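I have a structure I would like to understand better, so I am pasting it below and will then ask my questions one at a time.
Of the protein chains in this complex, one is absent; all others appear in place.
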Amino acid sequence: MALKTNILFPRRVGMPEGDPANTHDLLTPEELESRGILFTSLDKLFRWGTGWSLWPLQFGLACCAIEMICTTQTRFDMSRFGFEVFRNSPRQADVMLVAGTITEKMRPSVELLYHQMPEPKWVIAIGSCAISGGPFVDSYAVVAGADKVVPVDVYIPGCPPRPEAIIDGMLQLKAKLRHPERQKVVRDVK
Amino acid sequence: MNTETNKQGRYSEVYQLNFGPQHPSTHGVLHMLVEMDGETCIGVDTKIGYLHRGMEKLLESRTYLQGLPYTDRLDYLAGVNNNLPYVLAVEKLLGVEVPARASLLRMLTCEIMRLASYMVGVGIYIMDLGAVSGVFYPFQEREYALDCMSALCGARMTQSYIRYGGVQADINEEFDVAYQKLVAETPRFIEMYHKLVDENEIFLRRTKGIGVISAEDAMDYALTGPNLRASGVDYDLRRDAPYCLYDRFKIEVPVLTAGDCYARYVQRMLEVEKIFQLIKEIYAALKEEPAGEIMAKIPKVLKPAAGEAYAQTENPKGIMGCLVASEGKLNPLRVHFRRPSFDNIAIFEKIMPGHKVADLVSIIASFDIVLGEIDG
Partner (left out) sequence: MLNKQEVAAMVQQKFRLMVEPLPDTDCEYKVDLMTLVPLCRELKAGGYAFLADITAVDYLEQGYFRLLYQVCNYQNGDTITLKVDVSREEPVVESVCPVWAAANWLEREVYDMFGIVFKNHPRLERILLWEGFEGWPLRKDYVHQPNKYQGRRQLD
């Protein structure tokens, strides 16, 4: 049994033991939650809120950027999940979607954009080029993956990934935000 | 507005403005170093190569079949159209005769993706001028086109549908359903979009008389595609030097003479109607064509004869050319692509000076550029 003392509702003086009106100090946190009362830490609340209002940086590099735009358009509509506020300035964004091939010429700009974003910030690598260099990995001008330049939180495979996959990737980031204790995503595959 | 000029006849000190490589209206990673005098641009240095992946070098180390999917990543808005010149050039070296049905399928997919590419072209243009709602409708229309391709070969954007000697798959019932949806939706879209955009006062002010290109300049700078035809040069490879089976059909090419940003927008919208007509004609021809082979007899291991072959096709952005040099080995000696956007934007340095900085956005967007194609 969980500890049943309740600092928010101290025991009323003069109430007999076992009185139904005294149930408030017998409720577990789960029972309280079912009555609309939540207990949480500020950190958890913050992460919960962030998960619902990620502001991605509007930053397209190559083919995957077009699928990223498709994801925000009518059919797939990423705004359903609260990710629609694409910011043009890195100063206002907190998620960087690396959508496409990072080339050696573009690398300094990508680094600069990442450093210009305020903390806390996350990076999603969209497509095989951003994951590992993809089909261009042995080229003289291509950086082999976004994680050689910036720390990456979520990888979305595909060349380019379908919009559904991009939405799934964003939801994975949300799950990571809400459950930082999880080391990696484990799925039920039947 | 400050109308006084200083001793040098300038409104302010000349300063440089970095436009890109990360900028919402450069369609990717275009970088322009603009010299400004007050609000007016007096010189432009277009810097490209931020997406240069060295594709031509990579293709030299791949076999012909391995190299084909790379071409999709050039102009990624119209993947099939990029397969075509590479395949045509290799087929020239192989000496393969393509079955008629395969040729029709190639044309059908190319026209569908051309429609999809134009949708992005006009939609992003309106969005860059500040009307965000203008992008939703073309992208919805584009989804119908992509559904067709998805039903046909499984991929939305980078299809690699056209193969050496033919195509990957024949049309199926799923394609027919998606195609009927496309046919039903397109006329409605065209009518609605004309109503939405054409007469818009802000749109007219920002596009009419901006970035005017004369026919002489357009020819001198080797502009191709809708940008050339909006300047009054009547040139379309599908009609003037037909490949595949385009000579079977009557290709109507709209031509405008104004050569400004508005003309380039109207040109695209007019061409969308013609493309839609052509799609219907090709589909009807395909239904009449008896079912048969969609692949010619080609060897499992491709070793084209030694030599150089060059093929040109009309792509959504302009004329795409492909040079394949072979030594009779498993991989090509050299592959080169003439990438239309690359040649089109060379004219920026000539037409941009004299415009305000907001007009630069209008000019860039009116060219409908794709950075994957520019940088190669």
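As written, the chains take the letters A and B, and residue 1 is the first residue of each chain.
Everything below uses one rule, namely that a residue touches a chain if its C-beta (ideal position, glycine included) is under 8 Å from a C-beta of that chain, and two chains touch if they have at least 3 such contacts.
Since this is a predicted model, take the numbers as computed values, not measurements.
S.K.: Which of B:Y221, B:Y262 or B:F367 touches the chain that is not shown?
M.R.: B:Y221
S.K.: Using the touch definition up top, pick the residue from B:V14, B:A184 or B:A346 that touches the left-out chain.
M.R.: Within the whole complex, the residue contacting the unshown chain is B:A346.
S.K.: In the whole complex, not just what's shown, which of B:R10, B:R248, B:K303 or B:H336 touches the removed chain?
M.R.: Selected residue, touching the omitted chain: B:H336.
S.K.: Take the complete complex as the reference. Which residues in chain A touch the chain that isn't displayed?
M.R.: Residues 104-105, 107, 132-133, 137-138, 140-144, 148-149 of chain A touch the chain absent from view.
S.K.: Going by the touch rule given at the top, which residues of chain B touch the chain that is not shown?
M.R.: 48-49, 52, 54, 56-57, 217, 219-222, 233-235, 237, 240-241, 308, 310, 312, 319, 321, 323, 325, 333-334, 336, 338, 342-343, 346, 350, 375-376
Criterion: only the chains that are shown with their structure count from here on.
S.K.: Please report how many Å separate the Cα centroid of chain A from that of chain B, as a whole number.
M.R.: Here chain A and chain B have centroids separated by 35 Å.
S.K.: What part of chain B is in contact with chain A in the complex they form?
M.R.: Going by the criterion above, the answer is residues 21-24, 28-29, 49-55, 57-58, 61, 69-70, 73, 76-77, 120, 135-136, 139-140, 143, 156-158, 371-372, 375.
S.K.: Show me the residue ranges of chain A that touch chain B in the complex, using the header's touch definition.
M.R.: Interface residues on chain A, with respect to chain B: 58-63, 65-67, 69-70, 73-75, 88, 90, 100-101, 103, 105-106, 109, 113, 135-136, 138-142, 159-160, 162.
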